[in-house]
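What you see is the complex with one protein chain gone and the rest in place.
Order as written gives the chain letters A, B and C; numbering starts at 1 within each chain.
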Amino acid sequence: MFKKILIANRGEIAVRVLRACRELGIQTVAVYSEVDRASLHVRLAAEAYPIGPAASRDSYLRIDKLMDVAKKSGCDALHPGYGFLAENPALPRACADSGVTFIGPSAEAMEAMGSKTAGKQLARRAEVPTVPGTSEPIEKPEEAQELARSMDYPIVLKAIAGGGGKGMRVVPNDTAFASAWRDAASEALNAFGDPRVFVEKYLPAPRHIEIQIFADSHGRCVSLGERECSIQRRHQKVVEEAPSTVITPDLRRKMGEAAVRLARAGGYVNAGTVEFLVDADLNFYFLEVNTRLQVEHPVTEQVTGLDLVKLQIAIAAGHRLPFAWESITPRGHAMEVRLYAEDPDNNFFPSPGKILARHAPTGPGIRLDEGVYEGWTVPMDYDPLLSKLIAWGNSREETISRLRRALNEYSITGIRTNVGLFRRILSDQEFLRGEIHTNWLDELLARPRPPAPEPHPGTEEAALIAAAVWHSANANGHVPASTDANVGPSRWKMDGRLRQMDHMP
Amino acid sequence: MFKKILIANRGEIAVRVLRACRELGIQTVAVYSEVDRASLHVRLAAEAYPIGPAASRDSYLRIDKLMDVAKKSGCDALHPGYGFLAENPALPRACADSGVTFIGPSAEAMEAMGSKTAGKQLARRAEVPTVPGTSEPIEKPEEAQELARSMDYPIVLKAIAGGGGKGMRVVPNDTAFASAWRDAASEALNAFGDPRVFVEKYLPAPRHIEIQIFADSHGRCVSLGERECSIQRRHQKVVEEAPSTVITPDLRRKMGEAAVRLARAGGYVNAGTVEFLVDADLNFYFLEVNTRLQVEHPVTEQVTGLDLVKLQIAIAAGHRLPFAWESITPRGHAMEVRLYAEDPDNNFFPSPGKILARHAPTGPGIRLDEGVYEGWTVPMDYDPLLSKLIAWGNSREETISRLRRALNEYSITGIRTNVGLFRRILSDQEFLRGEIHTNWLDELLARPRPPAPEPHPGTEEAALIAAAVWHSANANGHVPASTDANVGPSRWKMDGRLRQMDHMP
Amino acid sequence: MKFEIELSSAEGKKKHIVELAQINGMHSVIIDGRLLDADAIQVSPNTVSVILGGQSFEINLSRSAGGKLKLQCGPHEYSAEVMDPRAWRGRNLGALEVAGRQEILAPMPGKVVRLLVAAGDAVESGQGLLVVEAMKMQNEIRSPKSGKVERLLAKEGQNVNAGEVLAWVD
Partner (left out) sequence: MKFEIELSSAEGKKKHIVELAQINGMHSVIIDGRLLDADAIQVSPNTVSVILGGQSFEINLSRSAGGKLKLQCGPHEYSAEVMDPRAWRGRNLGALEVAGRQEILAPMPGKVVRLLVAAGDAVESGQGLLVVEAMKMQNEIRSPKSGKVERLLAKEGQNVNAGEVLAWVD
């Protein structure tokens, strides 16, 4: 097994990988940009090295610096997490050159399956159904627009190097084409350093359902079942669950076999996800392969009981998959919500800044994969994902009720988060009935917001009292109690503590 | 189902019950003593009422006040948690008088099984093996000492109303009898308001293994399997796990059947735990019945996937047990450690006080049932249990490695905790081999402490730097960054921030 | 102690007089003359727990850029302006709003990646003015009204802070 692993990422996924290493008794090395010095993954790591300025292209995307750190600190393996360089074949190549094991597929497998176009070609060869469209990048906008017209709108533009909806635009009609092309290309360039996009027929109201696969280097390849990821905003997943409410055992087997067929055709090793679109008649079409760990992997972990990151590490170390698919018995239902630093009441604008207060939920059925802490300043330079809240229950209903309970306990002060969005989603009748598709959330958000629930009687008075108490405690630069070793209880507890008028119930 | 439940408890268990109510859509009413106004269970509850001074006997043990709150707030049910009045038949009786459903067994069942002596008599009738000794309370110390001599030392004195090792003393020889009797009686009086104790033969080096049972009001009674609770200090459980490393499927069945037999004989309804001592030859002896939810119930929840508190509520509402034992398939291994506010380096003296800083672990396989928060002052008036940290894994090894990982992340500043004790236990070879018994921990603690692991090179320099940085930031009453809405980053980040000498790795 | 507090919510704003008083030794709250059965305590630097007639409320507070108090109580949000006795008179009535002309503020810190209009352009309400990138997302800032771009202060490539004026539309 490995001695020391370089975690070439930041935020919650760096923390997630770090914890898996700890549990395996493997030492950890973190890297950080200038604005990440105080980040949780740096605090928790055994070793940490700076790799440059805030901008990703100068730090987390700099393979040369990563290799320097790996050598300098004596790492024998590297975990890329997701995003950044996770799907860039240059990274496994550089690792090979430096004698560091890359925890993930080979550069060749990435190229054979990673890019949307290559993946599509492979899918056709492996007889996996695909969505109509081009599979080659198109250089000239005019050319692409011609093709779009010939295919009939709506079409969708996708970045070759894309993922997570970045560099992706749906084009409803011909007039919208030009600006959509511009946005997609520039977003793709910013996010992946590659502006190339291609054109695909746009399926209305499909579901996004993906299969988690695992392949070892000894020829075994298995499916760990599906994740339902249809709740998306601007093509960005925000809620994921397993199992899907529409997948039958038979369909699950078919999709699993298709995914495994594809992986074998690509000579794939380690963890991967095969994304499908599923239409109203439960036909499934290959969408793309993510040649890495997914953000939403905990959903699969909670129902299978497996630790996918530990499995990735074991497979990279040459171990055999310690099980046959038959032995995996999913249990209950799991659901994840992605907590972002963004303002749902204001166009979901990003909301970086200092976290002044934070109360995180715990208790039965609740898992929190987090990358933040109270007092930390969320930088403006990276993806706004703060934490992932995952609930498990015996049924979808229990899982949702636990998620609701946890979200009610979750509060964060100082920055805006999208917690309110989940309150709305988790109480929507269509969602509760499982009647969802990839446009469902955008349509929900386009509808007039339902009137906010009446505040409980007294809420306004309580707010007024709180304002007065807080003002009198903090207005004159008073140091609140719990924040300093040296001062006593807060002024209010000292001389201003309000007491019940009548002490007996 | 119930509309509103009164939670007649405090601390982590009050929070635990409150969360179950939330998930069931049931309103919650909390009660608090004067020193608990700022406690977590009060903050999270929908309603909260004061019930008097700090001393339990003036607040949490006052049935009349609880009934007043129940009436005033319109509760239709009451959950007692554990400890306090949970095993006092007067509470269910008072509830019945006020038309409030008591979530637990009937007063009669409590009396028939609750007290150690009555439980023993019942066990004999139900042909469940018991430990030799008296089953009646003994009033006169002389009388008890006579009996002790006749039974041969060592013997053990136990409080009739006892639980959690309170009012319990092992007596090695005749000379130690008098003081042991005095301590047991006075501790029993303080803890339960009942000084009566009885005498029992003391089995050397037994295991404490208990069976979780559930009975509904429609005649179904099932066993949810065992919990291994042999890791105890002064007869107080500190680590619990399931399954036990020594229980065979056959023995599990036998013990389960015995427990169910006992429950049926006592006409028992709702959740209960039948405690057994298991000797080296795997003979099991009935110890006592706990007619309530156990502190360590999460261990069973993590392996069965069931929510025992929700089950308690459903059964009290007259629902049928929603399963047959056959359908419960335990998965993996679960282990709980009890985090106490006590100082393992100083005779485990209690350590109440203000929690200045707190970093709690999260992530895969980790559950935290907590009753505290940063900034809260732990009162000196109650049990020192702060939180319960529970880990789940596919194997005992994985579970232990997750628990170790979580304990390394767990830090609490301002008060002492027993986290260090668990570091020692979880790295002990005998523990790792599962070679444990109820005296094992006390023997471990009696042995000379193994030399502390060498601090990593640089730890001392790091401490010196931290001291200098913290001093310069806090010495002159400076408000640290993360603690106030109005001030900017901490002084160190402002003008004194230390930077890496060479920026490149 | 007596406070004049203007509380604003989605429903509108209203002034209240909140008095933290002592009545024969007991602390108590009087709001707009009504004596309330209340118990409040600051449980952490930015959180106050209020129990009002047995109902338990938890309010998170922070200071907004504008100096107002932001209050969150579960899903409900308020903003408050507190005037305590010390500051009672001679208080600033808040920044004057430039009537008619709208200031376009940066909603978050980020980088101006593209200008979609030029000073002097006529714009429709909802029309995109410029694109600000933050956290790898491109966010189009739209015009709140139909009118004319009076001034365009932001430049492409410029880093802006939250609340910074990007343009004026009149």
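We take it that a residue touches a chain if its C-beta (ideal position, glycine included) is under 8 Å from a C-beta of that chain, and two chains touch if they have at least 3 such contacts.
All figures in this text were calculated on a predicted structure; none of them were measured in a lab.
J.: Can you list the shown chains that the absent chain is in touch with?
T.: So, spelled out: the chain left out of view touches A, B.
J.: With the missing chain put back, one of B:279, B:381 or B:428 would touch it. Which one?
T.: Hidden-chain contact among the options goes to B:381.
J.: Using the document's definition of touch, tell me which of A:46, A:189, A:317 or A:452 contacts the absent chain.
T.: The one listed residue touching the chain not shown is A:46.
J.: Touching the left-out chain: which of B:90, B:178, B:205 or B:463?
T.: The single option touching the absent chain is B:463.
J.: If the hidden chain were put back, which of B:58, B:76 or B:183 would touch it?
T.: B:183
J.: Tell me where the left-out chain touches subunit A, residue by residue.
T.: Residues of subunit A in touch with the missing chain: 30, 37-38, 42-50, 72-73, 373-376, 483-486.
J.: For subunit B, which positions touch the chain that isn't shown here?
T.: Spelled out for subunit B, the touching residues are 166, 183, 186-187, 190-191, 341-343, 346-347, 349-353, 356-357, 359, 380-384, 408, 411, 413-414, 420, 423, 452-453, 455-475, 480-483, 490, 492-493, 496-502.
Simple rule for what comes next: only the chains that are shown with their structure count from here on.
J.: Specify the chain pair with the maximum number of C-beta contact pairs.
T.: A-C
J.: Starting from the mean Cα coordinates of subunit A and subunit B, work out the distance between those two points in Å.
T.: Each chain's C-alpha centroid was found; their separation is 36 Å.
J.: Round to the nearest whole Å and give the separation of the Cα centres of subunit B and subunit C.
T.: Inter-chain centre distance comes to 45 Å.
J.: How big is the gap, in whole Å, between where the Cα atoms of subunit A centre and where those of subunit C centre?
T.: Between these chains, centre-to-centre, one finds 31 Å.
J.: Which positions in subunit C touch two or more other chains at once?
T.: Those would be 39, 41, 44-46, 51, 55, 58, 61-62.
J.: For subunit B, which residues are shared contacts with two or more other chains?
T.: Each of 44, 49-50, 72-73, 373-376, 483-486 in subunit B touches at least two other chains.
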